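Below is a structure I'd like to ask you about.
One protein chain is absent from this view; the other protein chains keep their places.
Labels for the chains are A, B and C, by order of writing; each one numbers its residues from 1.
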Amino acid sequence: MDDIEIDAVATPELDDPVLIEGLPGVGHVGKLAAEHLLEEFDGELVRRVYATEFPPQVSVDGDGVAGLTCAEFHAIETDGADLLVLTGDHQAGSNAGHYRLTTTFLDIAEEFGAARAYALGGVPTGELVEEYTVLGAVSNADLLDGLEDAGVEFRPDEPAGGIVGVSGLVLGLGDRRGFDAACLMGETSGYLVDPKSARTVLETLEDLLDFVVDYESLEERAEEMEEVVGKIREMQDGPAVPDDDLRYIG
Amino acid sequence: MDDIEIDAVATPELDDPVLIEGLPGVGHVGKLAAEHLLEEFDGELVRRVYATEFPPQVSVDGDGVAGLTCAEFHAIETDGADLLVLTGDHQAGSNAGHYRLTTTFLDIAEEFGAARAYALGGVPTGELVEEYTVLGAVSNADLLDGLEDAGVEFRPDEPAGGIVGVSGLVLGLGDRRGFDAACLMGETSGYLVDPKSARTVLETLEDLLDFVVDYESLEERAEEMEEVVGKIREMQDGPAVPDDDLRYIG
Amino acid sequence: MDDIEIDAVATPELDDPVLIEGLPGVGHVGKLAAEHLLEEFDGELVRRVYATEFPPQVSVDGDGVAGLTCAEFHAIETDGADLLVLTGDHQAGSNAGHYRLTTTFLDIAEEFGAARAYALGGVPTGELVEEYTVLGAVSNADLLDGLEDAGVEFRPDEPAGGIVGVSGLVLGLGDRRGFDAACLMGETSGYLVDPKSARTVLETLEDLLDFVVDYESLEERAEEMEEVVGKIREMQDGPAVPDDDLRYIG
Partner (left out) sequence: MDDIEIDAVATPELDDPVLIEGLPGVGHVGKLAAEHLLEEFDGELVRRVYATEFPPQVSVDGDGVAGLTCAEFHAIETDGADLLVLTGDHQAGSNAGHYRLTTTFLDIAEEFGAARAYALGGVPTGELVEEYTVLGAVSNADLLDGLEDAGVEFRPDEPAGGIVGVSGLVLGLGDRRGFDAACLMGETSGYLVDPKSARTVLETLEDLLDFVVDYESLEERAEEMEEVVGKIREMQDGPAVPDDDLRYIG
C-alpha cells in the first residue's frame, strides 16, 4: 500500500462547494456536526482516503463486515451552498502525518473546486456550559466581518494553546494555498460528548451558508446527554461532592 | 539492510493455499493456534521476512545461537486445503510499519497463489471463559454464511474497538486486493495465555478447511493453564478476594 | 506540503551577519533574549520556515487570525554587527527533525553570508540565582579567548548533560560546515521564565558584537517575575517550608 491511497468513488459536478471538516476532537463536536449533516442530507460518498498514518485497524459493522480505517468525503447539495463533508474516526498518528493528510484533504477539496473551508470543532471550557457560544478563528482578516455577523465570537489570542490537528492545518495550510478558511469552535465542557454544542455550531453554519437542517435526531442525542449531565449535577449538589468542577469525570 | 528483506528459503508448488496468520496478540490465541499447526503438520519453511520495523533484537536458541527477529511462512499440505502459515514473535513498531509489513505478507501469499486468508486471534472478555465461542469478522458479506455454518458467531459492531494490528489489516488490506479474508477470534479472558481458546479456533478452521489435527500437545498446555486458573479461582473464592474479576492479575 | 518549506519574505544585503538563535528552552532565556532584540531593533522579517516536524498547529493572534507554526528569521542592523535572529515557538518533534531543521537554519544563515553564530539559552542551576553568570561552549577552541574576555565562564565538561536541541546542533552541525559558533547559556533556576538571565546573556552579546540595546521592557518583565520569586521566598522562609530548593514548583 502507498502511504496514502485515494478511492475515487464518484465525481459529481459541484457548484463552488465548501469543505466542511468534522474529524474527532474536543467533545466530538465537529464529528457530531458533520455526521448530522450526512444523516439529514443523505450525502453522496465521493472519496475514501486510506493512509498508513492512520491506526492499523478495521472497524466491524452491524453484519460483521470489516472496514479499513479511512476518512471519507461526501457531497451534499443544499438549498444554499454545496458542501463537501470530511469525516472519519481518526486523526493522524504523527506530526508529519497530520501535515500529509491535511495536504491530501485540501488537494481533494480543490479537485472539486472548493476554495472555502470550515473546520468544525469544540473548545473546552472546563465546566458545564449554560449558554453555548461559537468561538472563531480565520485564515485571513477579510473573513472576520462575515463571521461576526453570524454571531461567531473572536477573543484575542484564544484558544490559548492554538488549534491543533487537522482543523488547525485546514486553516494554516489552507491559507498557504489560497483557501478562505475558518474554524468554528463550539464551547463545550471538554468532558462529555456534546450534541448541543454541535447544534450551535451547525446553526452558525446554516446562517453562513444559507441552508436549513432539521435537528430532531441530534436533539434526541442531546437529551440523552442532558440526563447524564443531570445525574452529574445531582451528584455535585449532594453533600459529598459540592464541587462545581467536572474535572474528576475524566 | 533494506527496510524489508525477504529470504526465499523454498518455493514449493501449492494448490490454492490459504493464508493462516497467527502473530502475537490477545491471549496469544492466534500464535498458539498457528504454532500448533506447524508442530503437528511438520510444515516446510518457505519464507523469512526481516524488517527494520521489528525490534532490533536477536533471540537465542537452546544451543546459544542467535536468530534475528523475523516473521516466517511455512507451507503445510493437509488432507483438505494447503496452508501457508505466518508466525513470528513480534508485530511492527509503528502505524506505517503495520501497513508495510502486512502488504509484504499479502504479496508473499499472492506469490504462492493464495486468495483466501484467515487471521487467527483472541477477543478479550474480561472474565474467565466457560464456553468458548469463536467470534468472526469478514472482508466481504459473501463469506458470512459459510462461517456461520461452521459455528462462527457474528455480533453487530463487535469487537467494539475494531481489530487492530496485522490481523485487522489482513482483512482491510486483503479486501482491497481481492482476498476473501476472515478473522477468527476465540473468546479469552485477556489475562492469560489461552490454549483452550486456540483449540476452539483451530476446530473451527478444521471445519472450514476440511483437515484434521491432533490436540494432545495443546491439551497439555491447556491443562497447565487450567491449574493456574484453578489456583486463581481458589483465591477468588476465599474470604479475602470475593471479586469475580481478574483485572488485578494484569 | 514539502517536509520543509521556506518563504523568502525579503532578502536584504547584510554585512557579515551573525546568526542569533533563540528558540524555546530552559527558562525561556534564549527566546526572551532573541525576542527582546526584535522588539528593540524593529527587525525586518526575511524568512519563514514551515516544517512537518513542527506540531500540526496554528496560533491565533489578537484579531482571531490563525498563523501556521513556523520559525522566523529577522534581519537587524545594529551599530555593531548585523544580526540574523532566529525565533519561533517550537523545536522539532523527533531526533531526525532537529537535525533537518538545524541544517535548514544554517543553510539560510549561509545564504545571507553568516559565518558566525550564537545560540542563546539557559542552564539550570536548580535554585534561585543571585548572581547571573553566562556559561559558554564553543565549536572550536579559537573562540575561547574572545568569549572569556567578554566575561563568559567555561567550566570543564559542563553542562554535564551536554547541550540538547537546536542550540546544541548550531554548534555541532555549524562546526562541520565552518561556522564559528558559540552557545551562551545564562544561569537560571530552571523553574521560572527568567528575563534577568536573558538580560545577562544579551549584555554579553552586546559586548561581543559591539551594539547597545535598551532593557526597559525586559526590566518590567523581570520585575513581574521578581514579585513571583518574592512570594516564593516568603513561602520558603515560613515555618512550614524551610527548604531552599524550588524543585516542588515544577
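Methods note: a residue touches a chain if its C-beta (ideal position, glycine included) is under 8 Å from a C-beta of that chain, and two chains touch if they have at least 3 such contacts.
From a predicted model like this one, the values you see are computed outputs, not experimental measurements.
Put simply, the hidden chain is in touch with B, C once you look at the whole complex. Which of B:Asp3, B:Glu127 or B:Glu223 touches the hidden chain is settled by the complete complex: it is B:Asp3. Across the entire complex, the residue among C:Leu144, C:Val213 or C:Ile232 in touch with the chain not shown is C:Leu144. Residues 1, 3, 5, 50, 52-69, 93-94, 97 of chain B touch the missing chain (whole complex, contact as defined above). Residues of chain C that touch the chain left out of view are 92, 94-96, 98-100, 102-103, 136-141, 144, 154-159, 162-166, 168-169, 171-173, 175-176, 183.
Note that in this section only the chains that are shown with their structure count from here on.
Contact topology of the protein chains: linear, an open path with no closing contact.
Chain B maps onto chain C through a rotation of 180°, based on Cα atoms and reported in steps of 5. Residue numbering shows that chain A and chain B use the same positions for less than half of their mutual interface.
Among all residues of chain A, those that touch two or more other chains are 94.
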